[in-house]
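Following: one structure in structure tokens, then a few remarks.
With one protein chain withheld, the remaining protein chains of the complex are depicted in position.
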């Protein structure tokens, strides 16, 4: 069981002004060591190297997701909507607070290299021997299982899963506003209050009143712009490429038996993909940044150079893939080898769609629940069937492919490079 | 010599919208490893434990100070003010960009424990064997010396020092706006554009047109509010107390010859106060947070417990000192000792005024240059002589003293505690 | 009786984002012709001649006051405070919506000239033969009387009067934020959400939790700045002086039997101070501005010139009264007469304190209810006894006296003017 707090607790938040905590369980979850650890994980990974304001943590974001969920539910309760299952309130709040608790530092690169997945880790933390688990079990012995079910999208009530993970969920609503605020761009702003007002629980779904269609269009356009301008920004991608190559190199060296100067626990477990929940706790972003700093002094010149580049923001340059063909890339690889620059670590093609490709595409690839409009005759229609603008955005091919290359290293060999490559690579 | 960049470079900034870089020297300074390191130092130290949005770095702030200085100078140049020494432009810009480059992680606590000073470090970096120094020397062999002079406030042109360090300097104007933005409070907002417009170079001083007096009042009131509400917030101070005690304990253990599990270079040099510029570079906030994490597993129970508390935000509670007298505190120390809780590390009195006590106090304690109003008859008057509101604020005693104590540890011994102490400490 | 609306109605509002209407009575009041008339009355009178953004109407402000009141009450109800008299909800909402319904165009000048008072008119509209009265009577036969009582501050429940009219009332909270928003100054911003959260009903008063003291200080400082920078701005005052003189002149001409070209009903009733509620309805700001336009073609040169000046914003210039003594002013009057410029209409001394002098002054002049702090021991203390900053602001003498004069008319006679007057008046 949960009990209401005697006095509401309040966090000052730049995005939602205030975040209100009203349940003892929520308060206790926030104070667990696993949740506090999120203060030491940046929300946007390497994006701060492009937008210096983007230094906010997953702690802030997780509180924000909780607050958006709380606002939605409180609107449902205030309007006494019959289709809202009131008994699911605490479950929704806990799942929205905890859905990101499994994130590690620079998740994308690490997950790509070591095959981990942050949602799995969130579930492991919820179910494992953790403070989070203890707090949840105080609600009921099966409660951790339920929370994990919502995070894993296997919980049997769609309406609950929807709030945390759908095309119009509390997660995205918070991160679009928050990332826009901290980067300083104004692409991500949309009218949250209006969207919340047009949301309805209806026959097991979360739907949107048809009169709110334009507000949802505006939200989807914001999302489109944020992907183009922030999340897929080629400089951010360049830093991701670098990080990925660092981890690849380190993994390779470890497999080769290289004698690291610095190889603190739990790095070996990471390499062997044998991380425990406790190891996961230790490996926050401070840990990883310090590892990068220490590795910049390792004897392996590739690892050392890549780490130094990351710390000092000397990123690889890029050119759009349209401008260069497969044969030219092959030729470039050969030439790089001949200069002693290993193309496996210094040349890379990036497909931003490797990231969760997240523009709204009804019914395609994306398993997320679509957005349904409810009209005055109580008919449900998927939004892109009514909105020309949504239809238009959905069809657009997102993200460009880029070739990343070490411009200043190649400059040293410019006279030996093919002329057309020099031109293409601006050397 | 410096050369203008062929094309202006631009950083997106949430506070100033954009930051404009027009000189090769500035661009090169930003790309030095010492300046990039500021990305790994939070601007507000432990304040993020009170205001979770306060996760911004000294990198952002340093760019902001540079931008405010650039705007002031550009207004001076546009208006062709005769008293503005045009040849000092680059010096002002470099000094404003670099004045915080010597900051380390959690500066206040570390400086208090180990007697270092961030301004000294800024000068050492400017003058030492660093990338920053190399860039500056390209302007002229004596340029690093000049920049260090401005930072140390010994440079012989008051007008140059004023821009970086006075009661109305670019440093404060940026941090008030920035800290307000990231914490989400709206106390720190004032009309920057208007203040810049009423500033004038005049006979070797930076002065303010009398008609701008109210805008300056508003700025001083913002400052007053920010000190009360953010910088001196007792929860932030509690985290500072904790950090200070951690460093005290570690220093003590080191002096005693304690065998640390984890004592990575350059920690021994920090303890011995023998840090080099290179050591300083290594010791960023990631380093220090990771040290705190590792120390949470040391065998010394005090060190281990204090570090765990910091990481998990289990801070000491506080009571205002007005409510408790010296004898009661002495008694409390004794009782704590009898319970096996060392008061040297778990009981503390904090005087926020130990911080640079920074409300405007003309002519007192504070060596910073005062704010001068220029009236229509070209007379200069110190602002508090004209403004009743400034006079009022100046006289107000700032900051309360608090006693910090480990409430939940004492709770275990509550039955043995004096009754009046229990009441005072809410046990 | 009132009934809840089947579906909440919503107004988009730039200050509060949205304004929510939940009661049929409120909806009906908004749709009366007397309330709709407020769309044709500017909130800040002549202030748009100083701050061109200040073109917002009393309609917007009245909705805003209603919304702030609604938010306060809804917080009281949500927290189930026992000292809140729930049955007064609708009365508070109606009174806050209607308290300004009696305002006419350019209230200050017209009230000063013709001795009317907008609060009296609000009561006459609430009690008279109006659509507003009909709507209120539907609640209960005595309800109009109650609403009028709250507006006139004679209602016997202090807590109800407090919400609409005290030192921390919904009226001021809305207008500070709204006037700051539309003028574009950022002096008037304070943290409304936080202030609402620390307000409590307590033993028949509205009080503030002591922990909210700094938020209230911030609100009072905003008020101080808005008075100095916006409401008492000498250019706005100059336009007020002009308007007052226009009405004085017209009244004088009417008494003298002057044959006006244009004297539409109900102007004669205004001159004779015999306005009915219907006359009041006719006389909106469009009416008055058109009168000024038409009067600019009257044969009386003084009336014609003053009206032309107002329409074309050719205001009187000003000098602070400190710079000029009574004898010099007398001499100036004499000289003006000798030039054929009537000082009764072209020379004026303005005391901004004639306006409701509105900086917080506990217990003095001002009959408004003071701000009480409630501490943890349930003691009430007037705020200036605890806050040094409030004490400081309260003591400050507000507003400067200015002498307004027709600079360009005097310029024509500059050679005949006394030399010291020329210097004083910048001629």
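Lettered A, B and C in written order, each chain numbered from 1.
Throughout what follows, a residue touches a chain if its C-beta (ideal position, glycine included) is under 8 Å from a C-beta of that chain, and two chains touch if they have at least 3 such contacts.
Source: prediction; values computed, not measured.
J.: So which of C:29, C:63 or C:94 would be touching the chain we can't see?
T.: Going through C:29, C:63 or C:94 one by one, C:63 is the residue touching the chain not shown.
J.: One chain is left out of this view; which of A:142, A:203, A:379 or A:392 touches it in the full complex?
T.: Result: among the candidates, A:392 touches the missing chain.
J.: Just one of C:183, C:225, C:245 or C:387 touches the chain that is missing; which is it?
T.: C:183
J.: Given the contact definition stated above, which residue among C:52, C:78 or C:337 touches the chain not shown here?
T.: C:52
J.: Mind listing the chain A residues that contact the chain we can't see here?
T.: Interface residues of chain A facing the absent chain: 185-187, 189-191, 214, 217-218, 221, 224-225, 228-229, 388-389, 392-393, 395-397.
J.: So that we can see where the missing chain sits, which residues of chain C does it touch?
T.: The list for chain C reads 11-15, 17, 31, 33, 36-37, 39-40, 48-49, 51-53, 55-57, 59-60, 63, 181-185, 282, 284-287, 289-290, 293, 311-314.
J.: When the complex is taken as a whole, what residues of chain B touch the one chain not shown?
T.: Looking at chain B, the ones touching the missing chain are residues 8, 10, 17-18, 79, 193-194, 197.
We adopt the following convention: only the chains that are shown with their structure count from here on.
J.: Can you give the whole-Å distance between the Cα centres of chain A and chain C?
T.: Distance between chain centres, rounded to whole Å: 51 Å.
J.: Among the residues of chain C, which are close enough to touch at least two other chains?
T.: In chain C, no residue touches two or more other chains.
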